[in-house]
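Can you keep this structure in mind? I'll have questions shortly.
Only one protein chain is missing from this complex, and each of the others stays in its spot.
Entry: chain A
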Amino acid sequence: MNAAVTAEPVTGPRVNGTDFLSAQAENRRNTRWLILILILLGLILGYVIGWALEAWASADYQVADTLNISALGILGALALGGIGIIASIVTFSSGDRIIMKLTGAEEVTAETEPVLHNVVEEMAIAAGLPKPRVAVIETEALNAFATGMSPQKATIGVTRGLLKSLNREQLQGVVAHEMGHVLNLDIRYMAAVGIMVGLIALVSDLALRSLRMGGRSRSSGKKGGGALIVLLILVLFAILAPLAAQAVRFAVSRQREYLADATAVQLTRNPLGLIGALKVLEGHKEKAPEIGNRATQHIFIVNPVKAFKSGGSALFATHPSLAERIERLTNLGRG
């Protein structure tokens, strides 16, 4: 037991021992910045597309003119923002049912799963929230998830394999982590971020396609260098914006995982349960069958999809490494 609790040395930036309240405050700050960057990225993309269209339409491609504020550019930015808001409203009203379908989770009653129900209710009480619905995924994989666009409509689900291989204290840590996602409104956050990223990818793709079409018909270069510069800027943006958006999305996702870990400690006042659970998950992750896919991977407690190679790029990961999470939790326990 004792051996399981001592942390292995972990390389990478060391997080100072700190209490969970300041850990949460710092995380909220980071997340706010990342989302602001994402919104700015979307607006700039909309603007650049509008601006390129206007420059395209004007007869002589005066690049000097385009340094003035472009009306079509503003319109593009507003249009992208508006579509984002509408898409968010649609997702918030029907996203929960879709996620339950995609993960294959079945709701269970207190009679069939009394311990899981009790643990969920304990954590709901600790968080001061209504008790979420409880679901189980019938698979040997070890994982857990939370959905619900608001705490009143939340569901917490765990896999059968997780129920079998964790003790009550560890299960409590995992459920507390999921309750942390519910309490911090992460499901809503990540849905909004996902919409922005999807929108940016879609619009960039459209721009690139229409450029290829337009390029063939009218690229016979009689209009000179101005056109080339406009074209270059647009292509550069359409390629880089989705990549940057994707990276920001994964960074937000990782921050929210850390935050949920810190919240779990706030709820249980016992980091050892979650640390123990993460160690079990880590020991198990190679042999576990895959559940979920790229569309649902961000809602689980550990990434359910295996990386292409173990040293896969940290920039494009939805979850921080388990070693880093355990390290931070151990520091919380020490603080």
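Please note the rule applied: a contact is a pair of C-beta atoms (placed from the backbone, for glycine too) under 8 Å apart; a residue touches a chain by one contact, two chains touch by 3 or more; residues count from 1.
Rule of thumb we're sticking to: contacts and distances are computed from a predicted model.
One chain of the assembly is not displayed; among "Peptide/nickel transport system ATP-binding protein", "VWFA domain-containing protein", "Branched-chain amino acid ABC transporter permease" or "LemA protein", its UniProt protein name is "LemA protein". Of A:Leu72, A:Leu102, A:Ala126 or A:Ala244, it is A:Ala126 that touches the chain left out of the display. Among A:Asn30, A:Asn118, A:Ser165 or A:Asn331, the one in contact with the hidden chain is A:Asn118.
Contacts to the hidden chain, counted on chain A, fall at residues 1-2, 114-115, 118-119, 121-123, 125-128, 267, 269.
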